[in-house]
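These notes are about the structure you will find just below.
With one protein chain removed, the remaining protein chains of the complex are shown where they sit.
So, subunit A:
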Amino acid sequence: MNAVLEVSALTKQYDGFRAVDGLTFSLAEQTATALIGPNGSGKTTTLSMLAGLLRQSSGTIRFSGSGKDPRSAIGFLPQYPKFFPWMTAIEYMELAAGLSGLGGREVRTACEKTLGFVGLGEAGKKRIGGFSGGMKQRLGLAQAIIHRPALLLLDEPVSALDPAGRREVMEMLKELGESSTILYSTHILNDAEEMTDQLLFLRNGKLIEQGPLREVREKYGDSGYRVLFRDPEAAERFAGAAPWAGSADGSAVMISGEEVSMQELLRYASEHPEGITDIGRSSVRLEEIFMKVVEKP
């Protein structure tokens, strides 16, 4: 896949403080990448540089495609998007669309369609000053996608939303991911787990880990299989397997490839067709990986 964005040795230096330190990574077309790290790790600074708001101290940012202003191919949503409260949502969208290069009859249609997509179709004529935090977040997403950008940069896109709103926005982002490349920062690791092709871990401005989610999992976690036996005694046969925390009677076990071969398990299953009631892939949670990564020396 082609890289939409290539970042090399990206650095942002303030007086006596390096907010971002030599980041190098690339984003492939139509992939979703989560930028993860503790507070103050440089996530917002990185996104601000990529969005063209901040000038980097050194390093390069290269967008693929045309040589025109790369900002026309970028949609940006800040963590706390601020709007002109005296404007209506449709007026704001028309301004955003016009400034992004859209023109003519397509503007009104695109604005109404996009507001509908983010669930603000009914609120188009209302002043933004009366919007709730969730509505503003949705409008922020709408203004970022109005021009169908090739690259979407989202800073904590769902942090201000309630669980239902978060779910809806995540679904929208998944849909957008089919046509755009997405780079988003988040503290909500469940969401990152759900919609991520690549992870970038930042700490103190440095990229300390990166890679596809699966590879990062393999590196930091003990992946295996969660097997639920009908007979607890059978479970005990698989020596070394730790009882699954969720099972009251100890009949569910977590089996890793190192402790028991899959062949042995399959043999047991063929000999006892009713002996295994459930089997599934189990993997370490991103939150655990996050803690391991940020704490690593």
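In the analysis below, a residue touches a chain if its C-beta (ideal position, glycine included) is under 8 Å from a C-beta of that chain, and two chains touch if they have at least 3 such contacts; residues count from 1.
In this section, contacts and distances are computed from a predicted model.
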**Message:** Considering only the chain that is not displayed, what protein name does its UniProt record carry among "Two-component system, chemotaxis family, response regulator CheY", "Tetrathionate reductase", "ABC transporter permease" or "STAS domain-containing protein"?
**Reply:** "ABC transporter permease"
**Hidden partner chain, touching residue among A:F63, A:F76 or A:Y184** = A:F76
**Item:** Among A:A3, A:A28, A:I61 or A:M87, the residue in touch with the chain that has been omitted
**Value:** A:M87
**Message:** Touching the absent chain: which residues on subunit A qualify?
**Reply:** 44, 48, 51-55, 68-69, 71-72, 74, 76, 78-84, 86-87, 91, 95-96, 98-101, 103, 140, 143, 155
